[in-house]
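Shown here: the complex without one of its protein chains, the others still in place.
And now, subunit A:
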Amino acid sequence: MMTATPTEMMTIAAARLLTNEDVCFVGIGAPSAACNLARLTHAPKITLIYESGTLSTRPTVLPLSIGDGELCDTALTTVSVPEMFRYWLQGGRITIGFLGGAQIDRFANLNTTVVGPYDAPKVRLPGGGGAPEIAIHCGQIFITMAMGSRAFVETLPFITSFGHGTGKGDRAKLGLKTRGPTKIITDLCVMEPDPETSELTVVSLHPGVTREQVQAGCGWPLRFAAELAETPAASVQELAVLRDLHIRTKHAHGVAA
């Protein structure tokens, strides 16, 4: 019997949330792995869109970058980058945006810009890219991030993408009609914003994970749902498809598996 690693469990738990009806704006890394795993297992008709302009793409290997040739070769069509951001994202045609980040706070705001002061950063991160507008235009946002107390922090030094601000109602105050982050899928658990306060609440622990482990990977006192579920273990098929995908990908990128 195969057992999933924490990272594999994160990808598989995220993939299970996707359906054939979804139109996903896909980022590189865990989101791309999750979306393609869903497409290769239970959601073959899912629509995947990458910000480089590829609509309805079906890559056989995971792209290293959002603009790999594989994405264009297997897409229904490819549009220019201004069109992607104006018509497709801002136009409101995307149901799910997948984001990750270097840091997240208890209301699912994300930082991918700097650690430390902006003008004299301790660590300069890549920046926002598409994320600030993905976070406000997609119907809802799924976030995948590995837990750790440097990533799940009490206070963000910089807000790159808006989640739920300082709590329930903040999105509406900004005039946003989209739902924002609805699921945070980590390597240890799944969190959802509390319906009353929008504070992230652990709703499901991955197999074998304890509350203490989850709390140790988080920089603020975490809330747990009254009825805490256990994430179903990875199936043999889910693991096999995901591992095959990663092996194909490593070969394609010139890195030995």
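Rule of thumb we're sticking to: a residue touches a chain if its C-beta (ideal position, glycine included) is under 8 Å from a C-beta of that chain, and two chains touch if they have at least 3 such contacts; residues count from 1.
By definition in this document, contacts and distances are computed from a predicted model.
Participant: Match the chain absent from this complex view to the correct UniProt protein name in "L-serine dehydratase", "3-oxoadipate--succinyl-CoA transferase subunit A", "Branched-chain amino acid transport system permease protein" or "CoA protein activase".
Facilitator: Options "L-serine dehydratase", "3-oxoadipate--succinyl-CoA transferase subunit A", "Branched-chain amino acid transport system permease protein" or "CoA protein activase" considered; the missing chain's recorded name is "3-oxoadipate--succinyl-CoA transferase subunit A".
Participant: In the complete assembly, which of A:T41, A:T54, A:T186 or A:S204 touches the absent chain?
Facilitator: A:T54
Participant: Looking beyond the chains shown, say which of A:I28, A:A151 or A:A234 touches the absent one.
Facilitator: Considering all chains, including the one not shown, the answer is A:I28.
Participant: Taking the full complex into account, find the residue in A:L17, A:A146, A:L176 or A:A233 that is in contact with the omitted chain.
Facilitator: Only one of A:L17, A:A146, A:L176 or A:A233 touches the chain omitted from view, namely A:L176.
Participant: Which listed residue (A:T78, A:T95 or A:T182) would be found touching the missing chain in the intact complex?
Facilitator: The one listed residue touching the chain not shown is A:T78.
Participant: Based on the whole complex, identify which of A:Q90, A:S149 or A:Q237 touches the chain you can't see.
Facilitator: With A:Q90, A:S149 or A:Q237 as choices, the missing chain is touched by A:Q90.
Participant: On subunit A, where is the contact patch with the chain that was removed from view?
Facilitator: Residues 28-29, 51-54, 63-69, 71-72, 78, 80-82, 84-86, 89-90, 109, 113, 118-119, 121-133, 136-137, 158-162, 165, 170-171, 174-176, 252-255 of subunit A touch the chain absent from view.
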